Structure formats: structure tokens, C-alpha cells
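Here it is, the structure, as C-alpha cells.
Complex shown without one protein chain; remaining protein chains in place.
Presenting subunit A:
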């Protein structure tokens, strides 16, 4: 009887989690009682789910932390538009760097929340002072998410009207040349395998993300193939020490005669990437404006320990960690006419690397703050460094 009871409790707990995940109920309560009534089975159990639905239209006000920027987000949401957990959201976000608005429609497959489909319409403005570039994107995207065994896949089509401009009159000519309008229509596929126990400061598990994007064959005037991957491995050693290794890399191959656009290229450096260097300030540049590169790699080795002498143990102190790191990376262009071997060689010479130590603070399960003391090494002429104390906030760190 105990086993059956356990089984029932476990399954009803799972069902409750599933119902909550739909995002349409404010509260779900489970009542388990013996069967009663005329058609009651002997030894039967009645499981009742009492749910309180959310209001038809809800508003929200949040603050958001992205990679080294913060923003204020106002939102309107219809959590359950047609009765099958379809969500329509309208968001307006005003941030330190970006202003944007967006409308999105999300529909999960009934009974199978992991499989879902969404359509987004958006306008996003961004300012990138490291390149003296201003970018305004107006676009529409449709996305299909589905799991296959232990992996999560996303198929997306995106059409974006991109407008680039100079942030200041003193912008370099290379950035000026990229100003103007362009239309990108791309198909992309992403695969994620995540076995970590937490997204921020995981103790064990691994993450592998592979993303590819093909632009140009469904319209538009940007044509390229872009690949990038992210790998992270965490292992807990003795005495609460966690060892973490990560590797990122990517490549952008323009198809046809047009060179790659500054808005598609990869950037390296900063408190969320190779620490010890200024934000996105590694690699090809012109008069102080960083132009990004067509190929890059970056790696990091970290050792996380609890704070020395463990203050606030069991409470606030658990959100902090000290960490020792070693980061390295390289970024280059591929338009010099060499083959794959030459590309690998180029990525292997003039490696930038840095080491240091610092304190990490976990913010919920979404973001983390870091305060590090860094020693940048392998600095090439043109790179901008931030040796000494560097502060970083974000959701995705090397």
C-alpha cells in the first residue's frame, strides 16, 4: 500500500509540475483521498487537481540583466488565448544600451510542452561603442522547438531588415562603409544538450550547444554560412571545489562576392569572454573601432571555491564563490585567400590569454556578477586591455 501511495504521490507531483509549466495556472493543488461515492472502487484513490487560472490579460514590469547591460521591461500577456496554453506577449524594453519592442505568439503542442512553435515580430535598437556602430533591426522570426532523445533542437527562419549607422562623426571609414540597409533572410538550426544541475555555477554536468545559420537562399541580400559551438564541462572535486572547462568557437563563411557584414561577425574580449581585455576589443580594428572577425575560438579553465573562511554559511554566503581562472582566445578574418590549413595556423598564432582571480555572485538562476583581478597576456597591438580590476554581469560567461 505504501508503494502504491508513493507512486501516486510521485505521479501527481509530476502532473502538477507539468500543469504549472504551461504557464496558465496561478496555483495547482493536489488532493488525494480515498474513493467516495456510488461508483467508488474498493481501495481506490481520488486524485483531484484544484487549479486557479491566471487572469485573461496580465501586465508585468521587470528588470533584466543581459551581457553587461540592464534594462526595464514592460509587458502585456495573454497567457491562454485559445484555451490550449497559447501565449501572446507584447514587450517593451528600455535599457542602458538598447530600446526594443516585440510581439510574440507561442503555441505548445497539447500534451507535449517541449514541442512548441512561436512567431515573433520585433524591433531592436543597439549601440556598440567598441565599434562606433548603431544597429536597428526590424524583423520577423518563426521558431520550432522539439526534443529528440536527450537533445533539444530549434529550427528557425528569420527575416531581418537591418540598418547600420555610425555612432559618432569620428567613426572610422571601415565602419562608415558598412552603414546602410540590408535584408537578411536566414534559416538556422540549434542543438542543445544540457546535463548540468544548474545554469549558473553548476557543480556537475556538461553543456554542448551547436548552432548553424544559412542566410541568403530564402531572399535578402546577405549570403553566408555561420557555425558556432559552445562546450562546458563541470566536475566537483573534493571539499566543495568545482573545476570547470569551457570552449567556444565559430566561423562565418560569406557565400558569393559580398564580404561579411560587421553585424554578423564574431567579437572577442571582455568580462564575459576573455577577461582582462575591454569589451569586444580584440582583433581586427581600424582607428580604434573593432570590426570583429570571421573565425574565433576561446577557452577557459576555472576553479570555484567557497569564500575563504565561509562567512554567511547556509545563507547569503552560499551565493558567492571565489574563482581562479585562465582564459585564452583568438579572433581573425578569413579573407586573405588561404585554405583551411592557413586558417588554423592563423588562429593558433598570436593567442591572447589571461589569468586571475575574483569573486562570483549568483543572481537567482539567471545571471551572475563577477569582480575579478586580471592579468592580460599575449596582447597584440590594437587590442584594448583592462588589466587590474574588472567587473562583469551577464548570463553567458566563458
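By definition in this document, a residue touches a chain if its C-beta (ideal position, glycine included) is under 8 Å from a C-beta of that chain, and two chains touch if they have at least 3 such contacts; residues count from 1.
Going forward, contacts and distances are computed from a predicted model.
Engineer: According to UniProt, what is the chain that's been left out of this complex called? Choose from "Metaxin-2", "WD repeat domain 73", "Serine/threonine-protein phosphatase 2A 55 kDa regulatory subunit B" or "2-oxoisovalerate dehydrogenase subunit beta, mitochondrial".
Structural biologist: Hidden chain, UniProt protein name: "Metaxin-2".
Engineer: Have a look at A:90, A:146 or A:161 and name the one touching the chain we're not showing.
Structural biologist: Of these options, the touching residue for the absent chain is A:161.
Engineer: Among the options A:180, A:259 or A:382, which residue touches the chain absent from this view?
Structural biologist: Touching the chain that is not displayed is residue A:180.
Engineer: Which of A:66, A:220, A:249 or A:269 sits in contact with the chain that's absent?
Structural biologist: Going through A:66, A:220, A:249 or A:269 one by one, A:220 is the residue touching the chain not shown.
Engineer: Pick out the residues on subunit A that sit against the missing chain.
Structural biologist: 161, 164-166, 169, 173, 176-177, 179-183, 219-221, 287
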